[in-house]
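Removed: one protein chain of the complex. Kept in place: all other protein chains.
When the chains are written out, they are named A, B and C in that same order, and each has its own residue count from 1.
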Amino acid sequence: MKILEVMELEKNFGGIKAVDNISFFIEEGEVFGIIGPNGAGKTTLFNLISGIYTPDKGKIFFKGKDITDIPPYMLPHFGISRTFQNMRLFGSLTVLENILPAIMVKNSYNIFQAIFRTGSYLDMEKDAYNRACELIEFFGLTEKMEYSASSLSYGEQRRLELARALATEPTLILIDEPGAGMNPKEIWDLALMIKAIKEKFSLTIAIIEHQMNLIMNISDRIMVMDFGEEIMTGTPQEVKKDKRVIEAYLGEELD
Amino acid sequence: MNNIEGNDFLLRVDNVTVKYGNIPALRGVSLYIDRGEMISVIGANGAGKTTLLKTISGLLKPVQGNIRFGSLNIENLRPDRVVKKGIVMVPEGRKIFPDLTVKENLELGAYTIKDRTIKKELFELVLSTFPRLKERLKQHGGTLSGGEQQMLAMGRALMGNPKLLLLDEPSMGLSPIFTREIFSLIELVRKEKNISIIIVEQNAHMALEHSQRTYILENGEIIMEGFSSDLKHNQRVIEAYLGV
Amino acid sequence: MRFFRESKQFIIVMFILYVVLKILFISGMASPYIQQIIQYAIIIALASLGLNIIYGFTGQFSLGHAAFYGIGAYTSAYITKMFGIDNIFSYIPVLMLCGIISGLIGFLIGIPILKLKDDFLAIATLGFGTLVRVFFDNSDKITDVLGGSRGFVGIPKITNLDLVLVVFAFIVIITRYMIKSRFGLFWRCIKEDELAATSIGINTANMKLMAFTYGCMLAGCGGAFYANLYSFLHPSNFDILRSIDFLIIVIIGGMGNITGTIYASIIWVGFIEGLRIVLPSEIMDLRWVVIPVLLICIMMWRPYGIMVKKPR
Partner (left out) sequence: MEHIIYILQQVVNGLQLGAVYALIALGYTMVYGVLRLINFAHGDVFMLGAFVAYFLISKFSMPIYLVFILTMFSCALVGYLIEKIAYKPLRDAPKISLLITAVGVSLFLEYFLSLNAIFTPNYIAFPRPFDVKAYDFTFLSITNVQVIIFIITFISLFILYLLIYKTKYGIAMRAVSHDKETASLMGVGIDGIISFTFIVGASLAGVGGILYGIAYPQINVFMGIMPGIKSFIAAVLGGIGVIHGAVAGGLIIGICEVFVSAFLSSTFRDGVIFIILFAVLLFRPRGLFGKRIEKV
């Protein structure tokens, strides 16, 4: 089943086409990689899907529903979640306080229940806390639970951001350059982690990445972009062999 | 300080550590460059390449180590002072001023040059090196194509009459054809003006092809260095960066 | 009831405070002037708490808080005078109404202007503050009672320690529970990074509006108390300087720190009014020369406020 379908998407910035007539789909349960040189429009594409930008043209469907003009805060409620290239954590909030709100957006208690501290309110709070703890434990941050996000190491911050994105219980997660600034060993661990979360949370993943060994390793299919356009889409094997991709991006044939 | 052949180093980076907040971006990095030499620094995204150039050009201050340019310690100079000493950087992503005309962009490059005749000579030189810019002097910088912007960025840097040019990912976002053209222009500049060049690249092929020596940066540390012609055949480099 | 049970400590502290103050008031150890100042400090704390919700917790900078304080004050003054209200029990609904009206105006003005950020929001709220001030200055053209630039006179004196303290304690408890709940957490997320808050599904526009409305309500209640404490209002009581007063209190007390705001209000009112007793009027003029310098120094020294606790 196609979980996400993008049709003829277009976005201009001051006359420059950042995303130019892009169409693709993502199958449920697959890992969909997006590669391309800087400025190719990959992050813009994510911003369009996650509603931060509105496209000039084109349509986006999620599970058959048109989500093109949905305000960005609604997307996690549909089941789409994302991370950011330059990590946007709530720096002076604790690790726990970074995760909790992402769980609590789906709570249903209202302000009066909160003020009068009704039983159902306290149950919901407790439930959210337990779920946050589970997630934090899965990502190995339990000991840092009460530390502010900004005091974590780079790798921990990356994990926390991923944990926060998962806390909204997405079915589709958009991951923007998780391997930036990581060494080959860390990249390897990251690949394992992405595979693990995919299984555990039964996710569909769209991922932007520059690290060839990471993206080739984990992706089921890869879309190559350049100058806002799609060059080709195919399995890692097909991409590695494709003439246009080699010319525009890889520069040389990979193994 | 002398190198093996007994010449003076043009620039010597010695045991430099740079941190963003608490996170180290460079850890005890050392390198040198001779007069007229072109060296390259390659490494993955986030390895610290841009940080290295920003530190040399004064945008970032090291918490440890020093940088000598000729006989001068420059690690604590402001970026504009570093430019005055003769080190000019072409930043990643070119950073053309889109609202200034091409001519104004070039004039800005010569901001530190007081002498009008020198300025004029430099202007002529840049236009003869990059004839494409000549046709576009009155256009706004923002209207140029990516390749033209890279030329303008390099032309703008040359207007500062540098002794040492720092190029941050000149091939970024360019098509292979333009990448080749830019690299041959870089060669031309180095030979004709005898300018030393440090080039930082993700495109390891081009960098190794065109530089004499190469440093490999990983996770903020230099893990390997040597003549580019040797490194090209090094098994580890091939696996990690050339991917053949 | 859990509402009171879970704030036992705070209620005990407030009760002791009440007893102490009551003894001071009845015994005559506190002169009527001091009594007034003590009540005034609590009123200022109430309104500043409102600004701390808006700015300290949610990060929405407002230079127009005094306008909402003024709206509450004028509303209460008008109603109590016109209907001849003179006892606490008929005053409580008026008080609530004043809060609601200020909150409603905050809500309506907030819908458009909370789309703005940082300095543009500052200039828009400043603009709204100026508009309200102009309105008060010309209010006698609408109905003569309001007094325009001559000031509103003859407002019934209703505010007393019992009422102010009870309402204040009640509102502090409510505010603390709000902050503890998901809504408070959402506000803090918005202050940290609005885009990230959106990305995890927080309806930032609604949450900002909620914080702003609630903050304006508190300002309105404070204003109502103020009107019925002093029995005289003048448009100049609600200009930008008053907005800056509130701002300074929030900054001294620490952004997003309720207890800090309360302490800071008491210190601030004590400082300003205390100076008035001690110093001759010549030197009193120096106040607004010293205060800005103080403000600038705080900004350089501790931009997030003085009494602020940070996580590890």
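Simple rule for what comes next: a residue touches a chain if its C-beta (ideal position, glycine included) is under 8 Å from a C-beta of that chain, and two chains touch if they have at least 3 such contacts.
Quick caveat: nothing in here was measured; it's all calculated off a predicted structure.
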{"item": "Hidden partner chain, touching residue among C:127, C:154 or C:274", "value": "C:127"}
{"item": "Contact partner of the left-out chain, one of A:53, A:78, A:138 or A:201", "value": "A:53"}
{"item": "Contact with the hidden chain (one of B:24, B:43, B:62 or B:109)", "value": "B:109"}
{"item": "Touch list for chain B against the chain that is not drawn", "value": "57-59, 78-80, 83-84, 88-89, 91, 95, 97-100, 104, 107-109, 111-112, 156, 160"}
{"item": "Residues from chain C at the interface with the omitted partner, ascending", "value": "61, 63, 112-113, 115-116, 118-120, 122-124, 126-128, 130-131, 134, 138, 141, 195, 241, 244, 247, 251, 282, 285-289, 291-293, 295-296, 299-300, 303"}
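As a working rule, only the chains that are shown with their structure count from here on.
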{"item": "Touching both chain B and chain C (chains)", "value": "A"}
{"item": "Farthest chain relative to chain C (centres taken as mean CA coordinates)", "value": "B"}
{"item": "Whole-Å separation of chain centres (CA-atom averages), chain B against chain C", "value": "56"}
{"item": "Chain A and chain C: spacing of chain centres that average the CA atoms, whole Å", "value": "42"}
{"item": "Mean-CA-position distance for chain B and chain A (Å)", "value": "34"}
{"item": "In chain B, residues with contacts to at least two other chains", "value": "none"}
{"item": "Chain C: positions in contact with at least two other chains", "value": "none"}
{"item": "Touching residues (chain side chain B, partner chain A) in the complex", "value": "21-23, 44-47, 93, 142, 146, 172-176, 202-203, 205, 218-219, 240, 242-244"}
{"item": "Complex interface listing, chain A residues touching chain B", "value": "14, 37-40, 150-151, 153-154, 177, 179-184, 210-212, 226, 247-248, 251-255"}
{"item": "Residues of chain A that touch chain C when the two form their complex", "value": "50, 52, 71-77, 81-82, 84, 88-94, 97, 100-102, 104-107, 109, 111, 114-118, 121, 125, 128, 146-148, 151, 164-165, 167-168"}
